[in-house]
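== subunit A ==
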Amino acid sequence: MTGRATITRRRVLGLAAGSALLPRLGRAESGRRVAAIDWAGLETALALGIVPVAATELIQFRKTVVEPEVPDSVIDLGLRGSPNYEALTLAEPDLILTSNYYEGQRASLERVADTLSLPIYRPGVPPYRLAAEAALTLGRALDREAEARAVVAGAGAEIARLGESLSGAVRRPVLAINFGDARHVRAFGDDSMFGAVLQRLGLRNAWASQSSYSAAAPLGIEALARMPDAIAIVVPPLPSDVVRGLDDSALWQALPMVREKRVSVIEPVNHFGGLPAALRFARLVTAALLRPESVRHG
Partner candidate 1 sequence: MAERVGVNRILLWSGLALAAALLSIRQIAGHAAPAIPLPPDVAALDGVILYHSVLPRIAVALVAGAALGLSGLLLQRVLRNPLAEPSTLGVSAGAQLALTLGMLYAPALMDHAREGMALAGGLAAVGLILAMTWRRGLEPVAVVLAGMMVALTATMGSAALILANGEYLFSIFLWGGGALAQQSWGPTLTIALRLLIGAGAAFLLMRPLAILGLDDASARSLGVALNATRFGVIGVAVWLAASVTAEVGVIGFVGLAAPALAHLSGARTQGQRLVAAPLIGALLLWLTDGLVQLLAGVDGERVPTGAATALLGGPLLLWLLPRLRMFEWPSLNSRPAPSRRSPHPYRLIALFAVLGAVAVGLALTVGTGPGGWTLSTGPLLDTLLGWRGPRVAVAAAAGAMLAAAGMLLQRVTANPLASPEILGVGTGAGVGLTAALFLVTAPGFGVQLAASAAGAVLTLAAMLALSLRAGFGPERLLLAGIAMSALCSAVLTAVIATGSPQAFALLRWLSGSTNEAGPGDAWFCIGVAMLLLATLPLTAKWLEILPLGDVTARAVGLPVRRCRVLLVLLAGLLTAAAALFVGPLSFIGLIAPHLARLAGLGRPLQQGIGAVLIGAGLMVVSDWLARTVAFPYQLPLGLFAALLAGPYLVWLLGRSEARSR
Partner candidate 2 sequence: MTSPDQTQPLYDLDGVSFSVAGRAILSGLSLRLDPGRIYGLVGPNGSGKSTLIRLLARQQPPSGGAIRCLGTDLARIGDRDFARSVAYMPQFTPPAEGMTVRELVALGRFPWHGALGRFGAEDAAKVAEAIAETHLDAFADRLVDSLSGGERQRVWLAMMLAQDTRCLLLDEPTSALDIASQVELLGLVRRLSRARGIGAVIVLHDINMAASVCDEILAMRNGALIAQGTPDAIMTGETLGAIYRLAMTTVPHPVTGKPIGCVL
């Protein structure tokens, strides 16, 4: 076990210096030891230029969130819902980023280090503002307030710029969906990050009703017929059997948005991310909408 020597040494050091001293030591240098349970926290920390020592579900993160890139030095802590506390302890963080969805873990996390909960998704509250607040809160906690302000301002400015580039080009309402299987989608409403970004881009979300936090209730794809003039943005993952199923589906083929080739599949992006995910989604959507002829699916 490679970490063993350092661990014992650090522990001894910690005991000698007293626990109150360590954070101050950390703040003086760039190597503040942060661990992220929540993916939005991981994204946001990376955006502020902090490389966490450990984070959860990295295999999946690299596959479905893509950016920001996670360096190989970050230790994988396993599932978000059930993080590996032994691995977390051995990573020796002094701050753990979590969110309101992991409230049940707080007691265990606090046994390892201080926790910082960054809630972004609350039923009925627009998540973009909370994501910006989360970035600023994290900046204050990590002594990177300037970087945080820059990230928030930069994201706002870029989304505004992307919105301008779209103005006039897109008059139709836009619908962000994710396929569960060939027969079901979930639609992202105004209380989702994607809905919020569509709004900031000056687009009309075709899915008007609330979607509940996870937008979990599956809609049959026949529900898409209720939005005949919408443009659909398909957010991955998009399993291959879904693609095959859609090819065979008479109903799918009959949908106006499919017939008139108003469906685009974008690259993967975190469904429940922070500011970086919002920005990535804005870029991907803008690119998709400005593409001369939208392809049916990837």
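Keep in mind that, in the parts below, a contact is a pair of C-beta atoms (placed from the backbone, for glycine too) under 8 Å apart; a residue touches a chain by one contact, two chains touch by 3 or more; residues count from 1.
A quick word on the picks: all candidates are chains of the complex that A comes from, given by their letters.
Predicted model only: the values in this text are computed from it and were never measured.
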**Among 1 or 2, touch partner of subunit A in the complex** = 1
**Request:** Could you pull out which subunit A residues touch candidate 1 in their complex?
**Result:** 1-4, 7-8, 11, 57, 59-60, 63, 75-79, 81-87, 89-90, 100-101, 103-105, 107-108, 111, 123, 180-184, 186-187, 189, 209-223, 225, 228, 239-241, 244-245, 248-252, 254-256
